[in-house]
Structures are given as structure tokens and as C-alpha cells.
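One protein chain is absent from this view; the other protein chains keep their places.
In order of appearance the chains are A and B, and numbering begins at 1 in each one.
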Amino acid sequence: MAQNLIDALALGSLYALIALGVTLVYSVMDMMNFAHGEFIMLSAYALYVLAGLPFGIAVAGAVATGILVAVAAEWVAFRPVRNADLSAQLVTSLAVATILQNVVLATVKARPKSVATPTFVGESTQVAGLSVPNLEFLTLGLTAAVLVGLGWLLYRTRAGLAMRAAAENFEMARLLGVRADRVIALAFAISGALAAVVGVLLVMQTGQVSPTMGLTPVLVGFVAVVIGGFGRMFGAVLGGMLLGAASSLLGAYLPDSLVSFRDAIVFSLPVAILIFRPQGLLGGATGEARV
Amino acid sequence: MTGVRLRSRASLSVSLLAPLVLVALTALVGADGTPSLQGTVTTILCNLVIVLGLQVFIGNSGVYSFGQLGFAAAGAYLAALLTLPAAFTALQTPSLPDPIAGADLGPLPSTLIVVVACGALAAIVGLPLMRTSTLAIPISTFAFLIVVYNVLANWDAVTGGASGLVSIPRTTTIGSAACFAALASLVALAFKWSSSGYRLQATREDEVAARSLGTGVTRERLIAFTLSGALCGVGGALAVHQSGVLNPTTFYFAASVTTLTMLVVGGARSVFGAVVGTIAVSTVNELLRSLEGGASVFGVLTIGDTPGLAAIGVGLILLATMIAMPDGLTAGREAGELPWIRRLRAMRTPPVPAPAGAVGVERSHAPAVSQTLSAEGIAVSFGGLHVLRGVDLTLRRGEALGLIGPNGAGKTTLVNVLSGYLEPDAGSIALDGIDVSGRSPARLARMGLSRTFQAALPFRQLSGLESVAVGAMGVGVARRRAVEIAAEVLERLGMREQASLAAGSLTPAGQRLLGVARALATGPRYLLLDEPAAGLSEAEGDELVAILRAVLEDFRCGLLLIEHEMSVVMSLCPRVQVIDNGVTLRIGSPDEVQGDPAVVEAYLGSSYTVAIGA
Partner (left out) sequence: MLELRGITVAYGGVEIVHGVDLGLERGEVVGMIGPNGAGKSSVLRAICGLVRPSGGEVLFEGCTLTGMAPEKIARLGLALVPEGRHVFKTLTVAENLRLGEWRDPGDATLVERTLDRFPILRERANEHADRLSGGEQQQLAIARALIGRPKLLVLDEPSLGLAPKTIDLIYELLENLRREGTTMLLAEQNAARTIDFCDRCLVLGGGRVRVHGGREELQGDPDLLRAYLGGGR
């Protein structure tokens, strides 16, 4: 039981990271970014490409890739539609996702590639009578570090302050001299870094990369944001945790005949939540009235 | 009034025929071609049915659903299983229940079953999803798509699992696909121009305004979602009967993006656009797909093996469209509405003929307990701000009450409370003696309470006549009668020319007056007008007063007027209520109010009153 709980926590943390990345962009731009999954995928491929190098450097390279791709996508594709309505932006992000996914498909081909990961990742450590996979420690540790780092960034730096202000009321922030372009670029950069962390963790978990690996994570992120309530960081984390926990626990406790339907069940949960609370668990109102 | 038309016969004919002509032409292109060309053409036509399914929901509601291909998948699988001979089903899907496994139906009966089954599925799935917000629907429908995929890929014994099904009878021909495509076009057009379709379009244009006219947003979306599911199911069935094989990825993410691109490129709001977009994008898609295995372009450029080339092309097309041409090739217009066609005289909307008899929606004249709209003790605060602090208001049928007060005094908030857009922290509202506190705007509209908005909130893409007709349709009037009522109302308001113009192209004054017409079309017992005279010149203000006086006489409704334009209020309203700082300052005749020092002070400040020695 305790083992299952830790598994649930680990998966929940992973999903929370995804949801955070999605929410960050949403809070500043009111856009749910379909391409986030491809940021994850491309970072993972970076890890694959850099596999020969010392692990730390490869990871750094993956993070750099995530940030670069995200910022580039914003500059090329999302900036021109910044003032379009929500649906238009969503569809644009879908286009970007399709392009990125298929460019990789075209260049690297569809077959998943294996990635060599450091041996300690595959091992487990004994803690309090339980055998916990090291990867789960890593996931939990990284998530905690990310949350602390993000909290520091948002609440203790000028850039973070500008971002929080912009998230609440973009126009008003601009009237006070906050540079729109920089805030949005920063949001995307952080989002890309978060995506990279997720990508690295996924690679270590599955040992492989494939062009379509970003599809389910981005859905997870979206659904977590919806059930947590739009635009709230805390809601995203909560939504991610719930989704991850549900997925993990279902995987452990579902009868064999239904196990393969785990995803189907998990992704039907948001519907149930939305029936009773259409505004999500923490009910994010989608933004205050603008100036 | 009879003989009123929303569009000329010529324009209607062109709009109906154009998709059919395109379908026929496409079919002809493939008719005598190579087998591969025939295959391509058939694929285009099958895609078209699915895209038309998308158009029905996305185009009319303005909400993106990413789950429609889940219905196509469901339809495809169901059709496949129904038409697979029993021997094959036993082999591929051993656990399939007997009625389906044993069924060895022809393409037509199976397709009919698919229509009903997919429609039902869409209704069930849509019931919870359509109640969520406009942004939650894309995501929850995306989740639905993945759930469908997951079930299909894992329920091996019933669906053949990830490897899918083979040896499905290949019964779709160019002819049958063309017939279905043509039929789907007509269905899509019929829906778009039906009462339900118009109400849904109104929610797309402006959800808030649509609610004020009695339209239930969730209900209309659900209807379109159901129809869309059925159409997509048929498309799936057609496609599977062309290819003969099926697996869960056939109608999944890539296909969702491709069909969505077809719709967006053509112009989501238009059925003609769906057809044009499908043909254009399908052609490019098939072309690029043929190059994926490696090819030599014009004998000069050699492309290696590039899977995903078609998808990249489609993605680029979609991106370019969203950036440069978000309304699509047709800009959302049907064939009969295209600018170069409208230049022909026969295509223009015929002028609205003069009304003959009585005006307005017939309302049951059941004797009411009391013929008033009354509010008692209304209190509203936002955060720490007390906007309304216990306001009473009584509006009688057939009377005009002016509501005035300085900016920020709480007048619009009061109207929002009365019309159901805002729940007060305290107080109650009664309409003709019935307690209506907490009822939704749409419900109130159907009970006889309508309003206009300071910002007009026009249905930009609908014509004046259509906009006003939506008002009547919102309270349940059939389409033909609604159009007649709309014409009558527009005539009474002197807006005959604006009937055929798009609401988005009118001046703010025109849009506001159109808003009044819209609200009148609901046959209100009580009409709340929020600053109808803002920005009007003196002459226009006089005209408005005359119009509103006529409205009072014709409709015998209660009229509540928020206005800053004092000349309008004073000439029209025998009774005026002054609100300041969230409380009622004074109720009286215009003269009494104008001469009241407290009122003057509220507007112009105490130093003013001192200066004029009041």
C-alpha cells in the first residue's frame, strides 16, 4: 500500500510539472499550448542525441533545447496571433505541434530509439522497508526543487513580479512599463525548461524516445489544468497530482481485465469533475476584467 | 406579414447548389481515371462528410471540438463489424456480441444504424461536456478522443485491438460517396439556417446577448454536437468501406488535425467553405503523401523517404491560415453571399415589404396577479465595494420609468440583477407576481423580460433581419413566423435598410437600435434599455423618443430606461428614479427631479449648487 502511494506521488509529481508548464503560458497569454508536448518530445530527443556526453551535460543540453524551442515557437508562430481569440490561438498551437512532431518524424523516423541512462536510475533504494525506485526519488526531488525554484522566481524577483502582474491584468502591467514581449518570452522559456525536465524524466522512465511521445503528456497537462481550475498555479499542481495519483492507483488496483483501459478511465474522470463543478476544482475565473 | 425572405431565391439557390456542383465535379474528375485517382477522389468525398460534420458544430457554435473524430472512429468500427461476414467476425473479434457479430448487413442499413448510434453517443457524451466553458470543451473533447482511442486499441476481443480489422467489404464507390457528401451538404445547410442553427450562431457571435434573447447555450450546442456526431460517424463508415481496413490510429490525432485544417482553410462558418477547404487541402495532402516514399520532383529535386511530409504540409497550411487568413478562403460566406456574386442584382436580399396587420409576438394574455416587475431590497457588493445598498424598483406595464444617476451609481448593476445576469447579495425580484429571483437571463426572456446592452453586443456576422429574428426564435417562435415578426419590428423602428446589412457594419447607434429591435422581437412584457441614446445627435435622440413612444403604444410593455441623455429621459418618462451611491435618491416626475437640489448636487457637486444659489 505504501509502495503504491509513493508510486502515485511520483507520477502525480510528473503530471504536476506538465500542468505547471501549461499553466504558466496560459496565465500570461490565455492560451492552452498544444505544442507543449512537442517541447517535451524535442528535449527528450536532445537527450538522445547527446547521450554520449556526461549525463549532467546531456541534461543541461536537453533543458537548453526545451527553452530554445519554446522561445522560438513563441516568436515565430504565437506572436502574430497574440491578439486573436482563444480558439484561434489554441488551433495555432495545434498547427505548431503537428509541424514539430512530423519534422522529427520525417528526419528521425518513427521507430522509438533507446536511450542509455545512468545505471543508478534503474536501481532501487531501500527505505523504511520499502524498495523505492531511484527514479521516483529523482522525480519527487526534482519536482520539489522546481516548485521551490519557481516560487522563488515568481515571488522574489522583479521578473517574476512582472509575470504575476501580467497574468492578472496584462494591459495594466503594460501601462506600468512592463514589457509585454519580455514577459511572454520569459513565460515560454520557463515553460520550455519545465517541459525539458519532464522529457528527461520520461526518457529515464521508459528508456526510449519517439516522435509521438508528447501527445499523452500534453493531454495530461490540459486535463490537469481544467480540473484544477484555469490559470491557477496551485490548481495545476493539484490537478496534476490528482490525475497522476488516480492513474497510478488504478494501475495498481484495477483487475487484470481492465488494466489496459486505465487511461480511458483516468481521462474520463475530468468529465465527471466538470459535471459537478464546471469551473474546475479551484474554480479559476478566466482572468479579471482588463483595463 | 408574408413573403419575407432572409435571402433572395437566387442567392439561396446558388448557396444550395454550389456545394452540390463541387461534389459532382470532384466525382466526375475521378470517374474515368486511374484506380489511384479514383481512390483519391473517393477519399476526398469521404473526408468531406466528416468535415461537414465538423462544420455543423464548430462552424455554427464557434467552439472547437477535438473529439469529433472519435465519433468517426465509432462509426467506422460499428459499420465494419456490422458488415463483416460472420466468419470474419468470429476470427477477428471473438467476443463481439452475437447480434452484431452475426449481422451481415449491406452498406446502407449499416450506415443508417451508424447514424442513430453515433448520434446517440454524441448526445450522451455531449450532455456533460456542453455545460462546461468554451475553453473546457476543446480539452474535454480531446480527452474523449483519447478515451475512444484507448478503448479501441485495448478491447482486443471486440475491436481487434491495435492491429484493427481487415477484410471489410469495400462497398464505397465514387457514386455512393458523392451521394452521401451531397446529402451531408444539404443537411449542414438546412441546420445552419434552421431555428436551432440560428440560435447557435447567435451564441457564437455573442453569448451574453444570445442568452438575453432566450437562447439556451448548452441546449443549442448539444443539438449541433449530436448532429455533428452522426455525420462524422457516417463519414467514418464510408471511409472504412472504401479502404477495407481499420485500426485505432485511422481516426485519431493526425486525422483530427487534417480535417480541422480542411474546415479552417475553407472558412469554418460556411458549408461551401467546408467543401472548398476539403477539396483544396485533400489535394495537397494526397499529393504530399504520394511523395512521402521518396520521389523526384520535376526530375530535378529528389526527396528521400520522408514520412510525415503530408502532415508537415498540412500543419504549415493551418499555421499560415491562422496567421494570415483566419476566416478562411470564403471568409465564412456561403456561395450565394460571396461579394462578387452579390453584385448581381438578383442576389441581393429583397426589401422588407410593409407590414400588414398587428405587430409582435403573440403572448398569452393570461390575467396576471399583478402587472408589474418589482424588485425589493436589492443589495450587491464586489469585494469591499458596495455598489447597491438596498434598492427598490417597481415597473408597471405600459409605463416608462427613467433610471438616472451619476456614473458608477449602480444603474447598470441593477439592470444586470433584474435581467438575471447577476445574483444580488440580498433582495428579491417578482415578475407579474411570480418570484423570479435567481432565474437565468434566457429563462427570464421566455417569461417576458428582455433587455439591451450599453455596448449593443451585435451579432456581427448576421444580417439585421437575422439578428432580430433570432430574438423571436429564442422564445420559441418557428423560423418562418420569426422572420415575419423581425420584419415587422424593423419596419416599426424605421430600420428597413439595415435589414439586409451585416450587424457588424452598422454604426454604434444603429447597432444599439438593432439591439432594441432584437429585444422587441421576443415580445417582452418588460423591456430594460441600457443607454440606448448614448452618442446620438439631438435629432437622432428625438427620433428615438418617437420610436420608444410607439413601442409603448404597440407593445404595451413596461419600459425601464437607463439614460444619461436627459432630454430623452425627460420627454419620454413620466416617472424618473434617481440612484446615487447605491441607494435611491428620489423618485418623481422629471420636473421634480430636475429641481431637487439633492439630485443636482449628486451630479455636479456641492460647490455647483452653492454657485447657482440653489
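FYI, contacts are C-beta pairs under 8 Å (C-beta built on N, C-alpha and C of every residue); 3 or more make two chains touch, one makes a residue touch a chain.
Keep in mind the model is a prediction, meaning the values are calculated, not measured.
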item	value
Per the touch definition above, residue among A:Ile6, A:Val49, A:Ala165 or A:Leu269 touching the missing chain	A:Ala165
Contact with the hidden chain (one of A:Ala64, A:Val121 or A:Ala180)	A:Ala180
Hidden partner chain, residues of chain B it touches	383-385, 387, 406-408, 504-508, 511, 531, 534-535, 537, 564-567, 569-571, 581, 590, 594, 599-600, 603-608, 611-612
Interface with the unshown chain - residue positions in chain A	158, 161-162, 164-165, 167-169, 171-180, 288-289, 291
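Here is the rule we go by: only the chains that are shown with their structure count from here on.
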item	value
Length of the line joining the C-alpha centres of chain A and chain B, rounded to whole Å	33
Of all residues in chain B, those that touch chain A in their complex	62-64, 66, 128-129, 131-136, 138-140, 142-144, 146-147, 150-151, 154-155, 253-254, 257, 260-261, 264, 306-309, 311-312, 314-316, 318-319, 322-323, 326
Residue ranges of chain A in contact with chain B within the complex	32, 77, 80-81, 84, 86-88, 90-92, 94-99, 101-103, 105-106, 109-110, 211, 215-216, 219, 222-223, 225-226, 230, 260-261, 263-264, 267-268, 270-272, 274-275, 278-280, 286
